[in-house]
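Excluded from the complex is one protein chain; the other protein chains are retained at their positions.
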Amino acid sequence: MSTQPLYTPPGERETRRDRLHHTIAFAVSIFLTILSFGAIVYAIEQGASVGFVVAFIVGLAVVQSAFQAYIWMHLKDEGHTMPQLFFYIGVFVTAVTVVGVVLMSWWH
Amino acid sequence: MYIVVLPAFGIFSEVIPVFSRKRLFGYPAMVVATALIAFFGFMVWVHHMFTVGLGPLANGIFAVATTIIAVPTGIKIFNWIFTMWGGKLRMTSAMHWSVGFIITFVMGGVTGVMMALPPADYQYHDTYFIVAHFHYVLIGGTVFSVFAGAYYWWPKMFGRLLNETLGKIHFWFFFIGFHMTFLIQHFLGLWGMQRRVFTYLPGQGFELPNLVSTIGAYLMAVGVIVFAINIVYTFVKGKPAPDDPWDGRTLEWATPTPVPEYNFARLPLVRGLDAFWLEKQAGNKTVPPAEPYTDIHLPNPSILPFMMSLTLFIAGLGFIFKEQYHPNFLYVGILGIVLTLGVMFLRSVIDDEGFHLHKDDIEREEAKGVNV
Partner (left out) sequence: MGLTTETGRIGAAVRAAGRIESAAHDKAPSIELATQEGRNKLIGVWLFIAAESVLFASFFAVYLALRHSTMSGPTTKELFELPLVFAATALLLTSSFTSVMAVLNMRQLKAGPMKMWLALTGLLGLAFLLLEIYEFNHYVHMKHTFVSSAFGTSFYSLVGFHGAHVTFGLLWLFALLVRNARRGVTPYIAPKVYAFSLYWHFVDLVWVFIFTVVYLMGKVA
């Protein structure tokens, strides 16, 4: 255990691949953001239904947050079983809270 | 509320099997019940506010969730009773508190189901019936468990056994005092006495029951004073505790007293639930280790976490007193927050690489201890 070095940095190839992945994720994030803002500014003017546009931008937000969680917060990496568990429980309780309170206030 | 009582349930699930000389009845059911209580515990909070006008849908959903939570709780109560059933009971102080808990908590649980139903809750809301209910579950559940745990783990924590006679005196004063104080408050509530008001008008027949309540409160105070005397007596003249005073079942009783800072020099080999008991059944004096001796890495002792909680306490005090006494207490609150951040900064800046205990030293220490 003590003879083995505690840590060896990743090779140049691996680093270049990671850097590329993160840069792509960043570009996609910015693109999705522009798409959301564009949908609100232009799609409504063009006569798209409000319900559709709202569903569209919320969908984009989910995609973008998945990018954050899986690529930038490394949830996709190995050895992240517990963080994944925490994350899914967090997402589940979040969804129940938001949907529950919204339904309660609508049906009141 | 339910999150408050779950650790208490855990304490009783440790104490009751040891003093019944039986394994915990229905262990998997107990685990599932705990998870269900934790889960449903998040969906019951509207039962505090059925009368504010959230409407029948919200009230209905939360009433269902609140009544459902009684099911896993009932499973746990029955399992504790079945653990004791046919067991070889030893009525130590810790066991007194555990049995007292079952009686008291069931009474609190029954009134809980009553007020989980919104139409009935309109009658009980903001009366002493509610006060009686939540003292039955909070004191009967949480405080009793704290006392049970104190008598049970005191020898492991402080190396001395609390006096059992004083412990039983403590229990009986507290138990009788508790029921005197709060049982009658159910009736006071049903007769119409409001909570959250510091007094009541004369001539409504509330005087005598309240006097009974007050006497009960003094009896509880006597009980707690006996406990304080017991603590002092134990520190001055208490018997040194053996490593395993209760003939325990779980791993903590396999450690020497006082417990070394690394707990186990080598990870113990766990062959099943109640690992220490299984080894005793197999004729072993200790739990066998699962690995050879290695160096142990430990963090340095630090005062900073304590300072962090102290500064947060100052902050909380300031923000509360700002409303209650004087606006200037706001600055006390802000000071507390700033100090907290400062301590957090210190904790980050000071490198704590910890220290290593070398395996030769550990081996020598262990050889001196019980594991010969």
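Residue numbering begins at 1 within each chain, and the chains themselves are lettered A and B in the order written.
We take it that contacts are C-beta pairs under 8 Å (C-beta built on N, C-alpha and C of every residue); 3 or more make two chains touch, one makes a residue touch a chain.
Computed from a predicted structure; not experimentally measured.
Looking at chain A, the residues touching the absent chain are 6-10, 15, 18-19, 22-23, 26, 29-30, 33, 36-37, 39-41, 44, 50, 53-54, 57-58, 60-61, 64-65, 68-69, 72-73, 77-79, 82-83, 86-87, 89-91, 93-95, 97-98, 100-102, 104-105. Touching the omitted chain from chain B are residues 269, 284, 288-292, 297, 299, 341, 344-345, 348-349, 351, 353-354.
Throughout what follows, only the chains that are shown with their structure count from here on.
Centre-to-centre separation between chain A and chain B, using Cα means, comes to 40 Å. Put simply, chain B touches chain A in their complex at residues 42, 54-55, 57-58, 61, 294. Interface of chain A with chain B (complex): residues 1, 93, 104, 107-108.
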